[in-house]
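This is the structure I want to talk about, given as structure tokens.
Here we show just some of the chains, and they stay where they sit in the whole.
By letter and in written order, the chains are A and B; residue numbering begins at 1 in each of them.
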Amino acid sequence: MHKGTGATHWIIPDGYIPEKSSGELTSHESICVLNCSSEDAQLIITIFFEDREPMEDIFVIVPARRTNHIRTSSLAKDGVPIPVGVPYAIEVRSDIPVIVQYSRLDATQPANALMSVVAYPVS
Amino acid sequence: MHKGTGATHWIIPDGYIPEKSSGELTSHESICVLNCSSEDAQLIITIFFEDREPMEDIFVIVPARRTNHIRTSSLAKDGVPIPVGVPYAIEVRSDIPVIVQYSRLDATQPANALMSVVAYPVS
């Protein structure tokens, strides 16, 4: 049996889904989660905005001993996805310890730009 | 009621506002702050330089349960903005815990470059 590793509460203040893509790759962001444990991890994701109420209670599973590179464009609440071209922030809670990293590929220009951070572990 | 999450004192040593932009996007930096709490957060920002006295007491609000992606070009002290093309550093203090990330889009060339860090939490 493998134990969970990491933290159960993570924050990423700088979320942004680019509006357009050009060139060979598609602009996207990923919330990359690793679950080292022998149990599945149940995530609850909250999306915060600058000018409206948060989108709460988005549920995602990360299976035991697996990673899940979650495309933010795949996240939705009551069928409504995260809007593109709008600044937002991400909170990830998990029932067992996991590790969270956030990466963005911006392909607005034919030449891509990449950024990545390990999320801030609250607890 | 939601409690504050994160830390009240954050540092970003590498600040720089690119002098020029070309192509479709504009060079900019953002100090991205998330306030998870049910109260507004009052930030006090200090800008440090290599060759002159710091700019102190720049005030910014991050509303309750909101994120604020603060453009550094919007910050000013007595009407004077942060100079472009000059290395500087950023200190953020908040009256309640928040989380701070710093990102830069450099569009000096038509092809963009991106970088991002979670700020260093002092306390």
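Convention: a residue touches a chain if its C-beta (ideal position, glycine included) is under 8 Å from a C-beta of that chain, and two chains touch if they have at least 3 such contacts.
This one's a predicted model, so the numbers in the text were calculated from it and none came from an experiment.
2 identical chains shown; how many in the complete assembly?
Whole-complex copy count, per this file: 4.
Just so it is clear, only the chains that are shown with their structure count from here on.
Where the CA atoms of chain A average out and where those of chain B average out, how many Å apart are those spots?
Here chain A and chain B have centroids separated by 22 Å.
In their shared complex, at which residues does chain A touch chain B?
9, 11-14, 16, 48-51, 53-54, 87-89, 91, 104, 106, 108-111, 113-120, 122
Which residues of chain B touch chain A once you look at their complex with the stated criterion?
Per the stated touch rule, the residues are 5-6, 23-25, 30, 32-34, 36, 65-69, 99-101, 103, 105, 110-118, 121.
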